[in-house]
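My questions all concern the structure below.
Here the complex is missing a single protein chain, while all its other protein chains stay put.
Chain naming follows the written order as A, B, C and D, and within any one chain the residues start at number 1.
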Amino acid sequence: MIIRKNDNWFRMLFIWKGSVLPKILPRLLLLLVLSVAIVYFKGTFFDYKIPLNPAPFTIFGIALALFLGFRNNASYDRFWEARKIWGALLNDTRSMARQAITLTGYEKDSREIHVFIHYLTSFTYALKHQLRFTDAGPDLQKRLDPVLAEKINSAIYKPIMLMKVMAEWVQQARSAGKIDTILQAAFDTNLSNLSTIVGGCERIASTPIPYTYRVLLHRTVYIYCLLLPFGFVDSLGWFTPLIVVFIAYTFVALEAIADEIEDPFGLEDNDLALNAMCLMIETTLLEMAELPLPLQQRKTTGIID
Amino acid sequence: MIIRKNDNWFRMLFIWKGSVLPKILPRLLLLLVLSVAIVYFKGTFFDYKIPLNPAPFTIFGIALALFLGFRNNASYDRFWEARKIWGALLNDTRSMARQAITLTGYEKDSREIHVFIHYLTSFTYALKHQLRFTDAGPDLQKRLDPVLAEKINSAIYKPIMLMKVMAEWVQQARSAGKIDTILQAAFDTNLSNLSTIVGGCERIASTPIPYTYRVLLHRTVYIYCLLLPFGFVDSLGWFTPLIVVFIAYTFVALEAIADEIEDPFGLEDNDLALNAMCLMIETTLLEMAELPLPLQQRKTTGIID
Amino acid sequence: MIIRKNDNWFRMLFIWKGSVLPKILPRLLLLLVLSVAIVYFKGTFFDYKIPLNPAPFTIFGIALALFLGFRNNASYDRFWEARKIWGALLNDTRSMARQAITLTGYEKDSREIHVFIHYLTSFTYALKHQLRFTDAGPDLQKRLDPVLAEKINSAIYKPIMLMKVMAEWVQQARSAGKIDTILQAAFDTNLSNLSTIVGGCERIASTPIPYTYRVLLHRTVYIYCLLLPFGFVDSLGWFTPLIVVFIAYTFVALEAIADEIEDPFGLEDNDLALNAMCLMIETTLLEMAELPLPLQQRKTTGIID
Amino acid sequence: MIIRKNDNWFRMLFIWKGSVLPKILPRLLLLLVLSVAIVYFKGTFFDYKIPLNPAPFTIFGIALALFLGFRNNASYDRFWEARKIWGALLNDTRSMARQAITLTGYEKDSREIHVFIHYLTSFTYALKHQLRFTDAGPDLQKRLDPVLAEKINSAIYKPIMLMKVMAEWVQQARSAGKIDTILQAAFDTNLSNLSTIVGGCERIASTPIPYTYRVLLHRTVYIYCLLLPFGFVDSLGWFTPLIVVFIAYTFVALEAIADEIEDPFGLEDNDLALNAMCLMIETTLLEMAELPLPLQQRKTTGIID
Partner (left out) sequence: MIIRKNDNWFRMLFIWKGSVLPKILPRLLLLLVLSVAIVYFKGTFFDYKIPLNPAPFTIFGIALALFLGFRNNASYDRFWEARKIWGALLNDTRSMARQAITLTGYEKDSREIHVFIHYLTSFTYALKHQLRFTDAGPDLQKRLDPVLAEKINSAIYKPIMLMKVMAEWVQQARSAGKIDTILQAAFDTNLSNLSTIVGGCERIASTPIPYTYRVLLHRTVYIYCLLLPFGFVDSLGWFTPLIVVFIAYTFVALEAIADEIEDPFGLEDNDLALNAMCLMIETTLLEMAELPLPLQQRKTTGIID
């Protein structure tokens, strides 16, 4: 995720880093070259003058707007829902930490409380690694008992196995007489919330926008941009390449951004900063348990991942 | 559901498999032939020149965009809501498995726990078969006691009867002193969630978008595309068929996709992968109960059902 | 509600039954006659040539699209919310039946359980009759004790009085020692859900879209269609009536459909099939209680009410 | 709120009462006079011909549609959310009445139950008076003990103080052994719902759509309408005033309606019928408690407030 203070309106026009421009530049250059060629030949193709004018583009632009708008909203909704789910993870782990500290009969600085806090942070990291297809091993080993870390790491659905471990912790608390079944049920409600959080992330990660939509939109955008110079060569002359590339920039860029944030758990510039969120959750949980906090790294680039 | 890695932007323009093109090609070819004929006769019809120009198409395009946009959003919302309901099924069955394992007094590897896990997986398969109008018998027999499988399979609302069987399991756990009424109420909340899930699927499956909308939109799209060549024959000449077919492609394809995902439980390319989701739910539940996992089939085609 | 299998794309263009066309045909014919007259007189009116051209219609079409889109979305949202509420009724009655059967100490085939199941089905029918302003008497007498049926039928808010009767049934179950206060609270939560369902239906039924919106939209659509022939008479000649009626068809039909589904509890073609849903709820509840099922009527017309 | 049966499509075109036309007529007449003057002077202003044509209006119309659509949706959402909150008030007071009657050990026709029912109706009226800035005194005195009515009426947040009084009633029921803490918690959940309802109303009433939006939209609509005659005077001649006033009617009317329903608790024609809803809630609660019902007034005008 890119974190920038609001720039001056003028300087914002010339930003390079954080714009999608670098990614789509080759395609725009290709279109530029093509447009120049079309203007040079005055829109004729082997002596056949392509008889296009701006009228069909207006009609077509409506369909395009329709498609891009839909795609864009659907992608942004996925991005924002993913963010909400990770926000719910923060809220829920804080609530469970509070419950462990104040609902049970354990001492505030007892080993049991510390173990439970580390279950919660391990859960967070395990979920991140599952979503990014990275190795959860090191993060689990740092926070869990070696035997348990090994067992969790060999599971297919690691966060779910950790959820079960937490439920067993609650069960033992009841066996030890630290809570009654009423408070066990209160813990259980929050464990179900964790289940909802994991399932929500898996849903977004495993179900993209129907592929056929993406193919259809992609084709419409590119064919539209390709035909544009023919439509404007007669009226705009040598100004055609500039205008065409400008229009194409907005359409192609919008599609590229929608593509990027559609899968919000990735590592691209505009994806969610899962690393930063994991660190933040760990910090707040450790602070609640009055344990030493992890070191905060200085972010230097304005991009957090 | 079609699962494909993001292709290169250029190669994506020429994808055949996963595009809706094969399905609508005959209609587009028909329109192509018609357009060529209209251009050949210069838009006259028995000596009467059809006096159309692009102006009415702009006005009309607004209505069309309105209709297509509405239809498309309504269909996608149904698709995504159906996906959310199946996600909730995953979350809820995981929560119930966790409750069975950690809230009751049963041993972790006792027969009772295993039976309950198989109730949950049977429930999932029964729901899938109800939504796809297929025979639930074999899947139930594999997972349930033969007598029970027979009884469930003869019911009209199979998942609901299984839900009742699970509630009876909970009732027996209370009779046996394994849980108290507080924990029984906690189970009951999740059983109510299962009820909501079944009802949600039935709602989407039984209530399509009002038929009148679909007729109206269908007619508007096809009459619009049919009239298009008359509007452009004078200004675009022999380029008319190409442009007309291109515009028609986007409109007709969008309507066809909306039609396909409107009923997301079917077996078409863009429908939900209920088989894969059933297998996934079974895998995670068996893993939680530390039972042997089912074999994962390699998907070879990029399309999962 | 109209239930039709997906027709062939070609045959769907000529469907009569289930289209809104029959309803709006007189208005369209009136417009057709008017258009023919306008073309015949070449758009002059007592020697004064009405100086209209397509330009203002484009501008105006934007406002029209805005209005129709808003009206249409608002109506469809009401339709779909009403469907969701009736879906919640199905889910909630199933949950309450399950609770009565498995949470209480009553025998599964005891009179108390059967009475409660009939309370639930009576509640469903009472709600339907309230929403359609029909007489609930016969349906109540078939399912309830005559004295109670009489008492409920004389109440203003019949479903609410039935909800209170169910709460009293729960209260008696507690007095009889069949449940404790924890399970009584679990029942009570579902009774509150029933309250929400009734209130949701009453809200949709009693609060239409603000009347001023409907007047404004209605006027805009009809005046727009009336002026259309003047705008196109010069450029389209004798083709004007055809195009005008086609454009008017889509606008007027969309308004008519929006009007129809705005009050989804009525008896028009596209309204919700409350009768079918009541029968379905009764069937599933009786199946859960292992009571004889009602006869399913064959639907012959493709329209269920 | 205006309650009218669906009129005939033709008669609906000439409705005066219930249309926003009377309110905006002076502005439209002003514009009419201006348009006539502009046509008379052929769009010249002190010998300088204003060189406007329809093209910029098309571009501008897009921005206008964008603004009006946003404003309109935001206003309608506020209206509908306010209606939902009052619907929740109905549901919640019915649930609390049911709880008082069937969860507690009080006799059905005891003084305690009647007092609680009157707390609920007083709460409803107190909320209405808070939202409309009217005097709650008489309505409170009719339903409450004089001392309590006095105390509530002198509070700043009257409904909240009544909510506290209800909570104290529940507390006394527990002290008197009529409920245990489980049922007290069930009551408490519904009291929290009342808190949410009051807060929701206060939110809508105290937070209008950001003022800057409204200023920007207002200016855009009026300047647009003012410039319209200059754009059409050349092509439409003496037909200009008619078309301009018609277009202006739809834009100005839409803005006026949005303005009216933005604050849905007021007393304008399209605002919510809070009086009717208070009476309806009182009727249903008294019916549940089998107390004499209030007299229903005949509505004669078709407008309920």
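Here is the rule we go by: a contact is a pair of C-beta atoms (placed from the backbone, for glycine too) under 8 Å apart; a residue touches a chain by one contact, two chains touch by 3 or more.
These numbers come from a predicted model, not from an experiment.
Every visible chain touched by the undisplayed chain in the complete complex is listed here: A, D. Remark: the omitted chain is touched by one listed residue; of A:Ser154, A:Ser175 or A:Thr250 this is A:Thr250. Within the set D:Val20, D:Ala65, D:Val233 or D:Leu254, the residue that contacts the chain not displayed is D:Ala65.
Between the chain not shown and the residues D:Val36, D:Ala74, D:Ala276 or D:Leu293, the one that touches is D:Ala74. Considering the whole complex, the residue from D:Leu21, D:Leu90 or D:Ile160 that touches the absent chain is D:Ile160.
Touching residues on subunit A toward the chain that is not drawn are 1-4, 6, 9, 12-13, 15, 18-20, 54, 57-58, 61-62, 64-65, 68-69, 72-73, 76, 79, 83-84, 87-88, 90-92, 94-95, 98-99, 101-103, 180, 182-183, 185-186, 190, 232, 235-239, 243, 246-247, 250-251, 253-254, 257, 260-261, 269-270, 272, 283-284, 287-288, 293. Interface with the hidden chain, as seen from subunit D, comprises residues 27, 50-53, 55-56, 58-60, 62-63, 65-67, 69-70, 74, 155-157, 160-161, 163-164, 167-168, 170-171, 181-182, 184-185, 188-189, 191-192, 195-196, 198-200, 202-203, 207-208, 210-216, 218-220, 222-223, 259.
Keep this in mind: only the chains that are shown with their structure count from here on.
Simply put, subunit A must spin 145° to overlay its Cα atoms on subunit C, rounded in steps of 5. Averaging Cα coordinates per chain places subunit B and subunit D 38 Å apart. The geometric centre of subunit B is 24 Å away from that of subunit C, both derived from CA atoms. Shared interface positions of subunit D, defined as residues touching 2 or more other chains, are absent.
Arrangement of the chains shown, judged by which pairs touch: a linear chain-to-chain path with two open ends.
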